[in-house]
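Here it is: the structure, laid out below.
Yeah, one chain of the complex is gone here, protein chain that is, but the others are all in their spots.
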Amino acid sequence: MLTLIEFLAVISGAIFGVLLARRKQMDFVGVFAVAFITSFGGGTVRDVLLDRHPLFWITHSHYAVVVFVVSGIASLLPQIPRRIEPMLNVPDALGLALFSVVGTEYALQSDVAPFVAVLFGVITGTFGGVMGDIVCNEVPNLFRPGTPLYATCAFVGGWVLIGTQAAGFPPDTSRWISAAVVVVFRLSALRYNLCLRPIGSPE
Amino acid sequence: MLTLIEFLAVISGAIFGVLLARRKQMDFVGVFAVAFITSFGGGTVRDVLLDRHPLFWITHSHYAVVVFVVSGIASLLPQIPRRIEPMLNVPDALGLALFSVVGTEYALQSDVAPFVAVLFGVITGTFGGVMGDIVCNEVPNLFRPGTPLYATCAFVGGWVLIGTQAAGFPPDTSRWISAAVVVVFRLSALRYNLCLRPIGSPE
Partner (left out) sequence: MLTLIEFLAVISGAIFGVLLARRKQMDFVGVFAVAFITSFGGGTVRDVLLDRHPLFWITHSHYAVVVFVVSGIASLLPQIPRRIEPMLNVPDALGLALFSVVGTEYALQSDVAPFVAVLFGVITGTFGGVMGDIVCNEVPNLFRPGTPLYATCAFVGGWVLIGTQAAGFPPDTSRWISAAVVVVFRLSALRYNLCLRPIGSPE
């Protein structure tokens, strides 16, 4: 079950990366590199900062092949229909939930304080997209107002995990509850266009 | 004393990050992320490159809470008066001095050659701002001519540390002298607008 979600999340991360790279009219090297960074960036930053080795995509080496194949298929298509993006909302929300719960747990295992552990969950769930945007020379979408809540969902989910664990829930129940909160919160944010307001003003 | 300077440096790093993010009209997620990267980026790069774990902001987990609170307060203000920036010059110069001296010492402890140890001091003192600029899609301010000397002050301070140590000064005296050199050099650069000249020409 977890493996299936992880697999779906990697594929949906790769497709987001491909769409981003296509918008910049990159060649195949660029498409694959951006898909790779978008899929694996968040978990890589988490593992490097927590000193967890070998990295998850070195251990599960077939993920890199999956991203390569997705990039290859997507590069052969002359056009990718726009309606694929909304179809990615559910697998992406599942991936966000999975990565933020797993990221928070890994950090807790490394004796990290709760607030910092929640940040690790957020980093794991979101930094792939942030790094993809940076490589494509964009201000990260995640940091801009007018986009539905994303990091916030992972942040809330991390606290639900810690709260339910502290309340004595069995580990698995605690994981499922917090993952469900992330998924429901994220899909609601998309459905009702929940955004944070912009702060500050241009120069 | 060191703890107080470190605390002030984290706060002033966070405020610089907030000001940068506000100029880009980010939302709270962006403001916090940029403040976090600006405050902790330099030390994180140093620790990852030297393989020092756990990272300092994982050990001192209250720093992350401090940056969160600073970002929160700054996000509630409709405007941040411009005159706060010059007020940050002194805490920022103290932070630059502290981070470059500590960074150089950590590197020397890891048996790094003097020249490379000095570079680690410079990286620790300056890379937070560089990474904040990259995330905000700017050419790093630090690399542009017309801005008062900053990395150069950390570079000189690192050599003063190594020189005074080699000359047989007691460790604490050596630290204070080199930190004082960084602070005086940086504040003079601001006061007299000492800059490096531009190199090369646009295409």
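As written, the chain order gives the labels A and B, with residue 1 at the start of each chain.
We take it that a contact is a pair of C-beta atoms (placed from the backbone, for glycine too) under 8 Å apart; a residue touches a chain by one contact, two chains touch by 3 or more.
Fair warning: this is a prediction, and the values are worked out from it, not measured in the lab.
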Touch with the omitted chain, as defined above, among A:A9, A:V34, A:V70 or A:V130
A:V34
Touch residues of chain A, complete complex, unshown partner
21-31, 33-34, 36, 44, 48, 51, 53-55, 57-58, 61, 64-65, 68, 74-75, 79-80, 134-137
Pick out the residues on chain B that sit against the missing chain.
48-51, 110-113, 115-116, 119, 130, 134, 137-140, 142-145, 150-152, 195-203
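Basically, only the chains that are shown with their structure count from here on.
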How many angstrom lie between the centres of chain A and chain B, each centre taken as the mean Cα position?
29
